[in-house]
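Only one protein chain is missing; all other protein chains are in place.
Let's look at chain A:
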Amino acid sequence: MNKILGVMVVCLLSACASQTTQPISDIEDRSLGVRGGEGARNGMGTDGFGLSPLQDPNNILSRRSVYFDFDSFSVKSEYRDLVLAHAAYLRGNANAQVLLQGNTDDRGSREYNLALGQRRADSVRNIMLLAGAREQQIEAVSLGEEKPRALGRDEASWAENRRTDILYQGEY
């Protein structure tokens, strides 16, 4: 836990420090483990082209899925920036609200998967709260294995279904 907090503090500091930095390229956005300030550059509203940062494919905020390992609910380091970017957006937009939907692959127990999906949603929620989003902005729910996005019976499909989706108002 201490380690997670440590990483988060670093992330938050760097996020604050980079308020004025120029947009970072898409490629850097997707690089793993890079603690950059891309999260906070779209603190509010829309960018210069009138596109909402939530929809702008060049913005990390357009990425909405956090993926997990089998039977795991810990947010992998490669998704921390993504979650922190959304937390920063919530912090900067007091009226914004998100629904976090936790999902699992369809193997094993449906009830255990329902609980596991909740923990996956809660993991993302907890990071957002620690990063300054407010409780009333976030609802975390589980769909368990009941609403699979990928329907195959293979590792690629299962991996796709082990995720938490971040949905803003009007998207659910």
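Going forward, contacts are C-beta pairs under 8 Å (C-beta built on N, C-alpha and C of every residue); 3 or more make two chains touch, one makes a residue touch a chain; residues count from 1.
The rule is simple: contacts and distances are computed from a predicted model.
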{"item": "Per UniProt, the name of the complex member that is left out, chosen from \"ABC transporter ATP-binding protein\", \"Histidine kinase\", \"maltose alpha-D-glucosyltransferase\" or \"Tol-Pal system protein TolB\"", "value": "\"Tol-Pal system protein TolB\""}
{"item": "Contacting the left-out chain in the complete assembly, out of A:Val75, A:Leu116 or A:Ile166", "value": "A:Leu116"}
{"item": "On chain A, residues whose C-beta touches the chain left out of the figure", "value": "71, 107-112, 114-116, 118-119, 122, 141-144, 146-147, 153"}
